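Missing here is one protein chain; the remaining ones are kept as they sit in the complex.
As written, the chains take the letters A and B, and residue 1 is the first residue of each chain.
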Amino acid sequence: MQQAGGSQSSWVRQYAFYFDSSACSGCKACQAACKDKHDLPVNILWRRVYEVAGGNWTKSGNVWVPGVFSYYISMACHQCAKPICGDGCPTKAIYKRQDGIVLLDTEACIGCRLCEWACPYGALQFDEASRLMTKCHFCFDYIDMGKPPVCVAACPMRALDFGELADLRKKYGATNQVFPLPEAALTEPALVIKPHRDATRATKDTAEVANWEEI
Amino acid sequence: MTGLAWKEWPLVGFTLLSQTAVGAFWMVAVASLYMEGASGWNSRYLTFPFLAAVVIVLGLAAAISLFHLGRPWRAVLALNNLKRSWLSREILFELVFMALAASLALLVLKKTYRPTLVRILVALAFSASLLFIISMVKLYMMRTVPAWRGLYTPLSFFGTALLLGSLGAAFSYDTLLDLGRKAPPFLDAAAIVALAAVVLILLTIFLFTPGLGLFGPKKATLLELPAAKIYPYLLFRLLFLSGTVLFSFLYYRNPSAPLLTIAFLSALAAEAAGRLLFYAVYSRLGV
Partner (left out) sequence: MINDTGPIKKKLDAAKMKRRSFLGWSTFLGGSALASTKLGKKFKPAAGTPPGPVFQESAAEVKMVRTGCPSHNCGGRCLLKVYVWEGRIVRIEGDDRPNDSVEDPQLRPCIRGLSYRRRQYHPDRLQYPMKRAGKRGEGKFVRISWDEALDKIAAEMQRIKQAYGNTAMYVPYGTGSYNQINGRQTAQRLMNLFGGSLGFYNSYSWAAISYATPYVYGTNVTGNQRQDWLNSKYILMWSWNPSEMRDGTNSEYILKKAKEKGAKLVCIDPRMTLSAVALADEWVPIRPGTDTAMMSAMAYVMITEKLYDAGFVKTHCLGFDETQMPPGAEGAESYKDYILGTRDGVAKTPEWAEAICGVPRATIIRLAREYATTKPAILYQGYGMQRRAYGEQAVRGGCVLAAITGNVGIPGGWAGGMALQAPDGGPAWIVFPTGQNPVKAQIPSFLWSEAVLRGKDMGPADGVVGAEKLGTNIKMIYAVACNALINQHSNINRTVKILQDEKLVEFLVVQDNFLTATGRFADILLPACTQFETWGLADGWKYGDEVILMPKIVEPPFETKSDYQICAEIAKRLGLYDAYTEGRSERDWIAWGIETYRKTRFPNIPRLDEFERSNIGVYSVPVTKPAVAFTEFRRDPEKNPLPTPSGKIEIFSKRLHDMNKPDVIPAVPKYIREWESPFGPEAKKYPLQVIGHHYLATVHSTLDNVDWLREAWPQRVFINPLDAEPRGINNGDEVKVFNDRGATLVRCRVTKRIMPGVIAIPQGAWWSPDEKGVDRRGSVNVLTSERWTPLAFGNAQHTIMAQVEKA
């Protein structure tokens, strides 16, 4: 068992998500599967879907021509190799399991919300009812039973996958950062993304997250 | 996460109060050591009421901070991660500082002290309080929060400590303990520190103002606090800082308790606005 921020070699495996943004329709089945399994109240989304939209309409003659693009990013906790969330946690409530899964011990958490400030993926979410921090735990209970995380199993587009980071990288490449995700170097997320073709067009200046109210 | 930061009131209260207490202690500690009396330190400054006030304000700050926690009754667990967490350290140093200030107070009360012991205690308390503020600064300087990552955080926290500390010390000595006017050098020093603090604070405002600032939230984040939301805070703050300077000056010309009180309260209001803004500009890298 490793403290968050411990050296990478001290856990034996690193579980990771694969997300195919090029195939994701933004349908949020993944989000709902997670909510149902964990009985999450409204406002807590361990998995949530960001809608990126950008580009512009231009007038050409008499018609408006769309130069508009859009894609989705479905995100959970990326079980980072450098979980910045745990760095500041005063109670050591956040820790990394031997398989790389970053867990949050609700018996230890005091609800100081420091981790929530720190995580650049918005993965930590405060539960007003229990007054404790919560987060995606990679369905570690199902992992232990040999079953996939429910979000992965739910995706109608089969756009999600999970496995060991090294294997996923071999299979799908090493991309782990597209707009609007932060620089991967910050936390080294255990994530492999297949970007949507329009991801190359998206920058801070050309695109935005268009559905803040939904996440 | 952006927006008006009223919901962070426990943190505003905690940081302002504890920084005031620390700043005031710094003033008094330095004064008492530099303006030595026969005993090797000046008992006119290091009084029991003052030290007790420091401890009480710190205690109050700590109590207020509990309102920030989801599970306040588990607060003791917060000391669990001294190895890595600046929050754990902050709490540790606050406790150590409180303990040292309290023992000083007891010594002063009992008058059975030895000067060296007091000096050592003062020095230790001074260091603990410094580490306390440094931990507080470090805690906010998270890699993922560019708005807090720069010079802004130390400048504002130390600025607050110096401004509210110096005025607070002066205020308590003059108004509460009726000692101030008998020790003009102390007040002069306080005035100089306060003025320096105002300059420091103006600097942070400049650094931070959207459009002008080097560390403005525009730089690196997606969730931007619109300038329209920031400017009212800034205006309010500038107004009350001017008030502080004005009333301090009037007091300097014609010392009277109400003037100093107004100057102190005005500084408090300015810093409260500043702190609310501090939390309001929170915005992290990523999403």
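The working rule: a residue touches a chain if its C-beta (ideal position, glycine included) is under 8 Å from a C-beta of that chain, and two chains touch if they have at least 3 such contacts.
What you see is a predicted model; the values in this text were computed from it and never measured.
S.K.: For the chain left off this view, which of A:Asp167, A:Glu188 or A:Glu214 is in contact with it?
M.R.: Checking each option in A:Asp167, A:Glu188 or A:Glu214, the one touching the absent chain turns out to be A:Glu214.
S.K.: Which of A:Leu132, A:Leu168, A:Leu181 or A:Ala202 sits in contact with the chain that's absent?
M.R.: Per the contact definition at the top, the residue touching the missing chain is A:Leu132.
S.K.: Suppose we count only contacts with the excluded chain; which residues of chain A make the list?
M.R.: With respect to the unshown chain, the touching residues of chain A are 1, 3, 23-29, 31-33, 35-45, 53-57, 60-66, 68, 70-72, 91-93, 95, 97-99, 103-108, 127, 129-130, 132, 134-135, 137, 140-141, 144-145, 150, 153-158, 196, 210, 213-214.
Everything that follows uses one rule, which is that only the chains that are shown with their structure count from here on.
S.K.: Round to the nearest whole Å and give the separation of the Cα centres of chain A and chain B.
M.R.: 38
S.K.: What residues on chain A touch chain B, complex-wise?
M.R.: Where chain A meets chain B, its residues are 3, 5, 50, 75, 84, 86-92, 108-114, 117-122, 126, 130-133, 180-183, 186, 204, 208-209.
S.K.: Mind pulling up the chain B residues that touch chain A in the complex?
M.R.: 1, 68-72, 74-75, 77-81, 84-88, 91, 139, 142-145, 222, 282, 284-287
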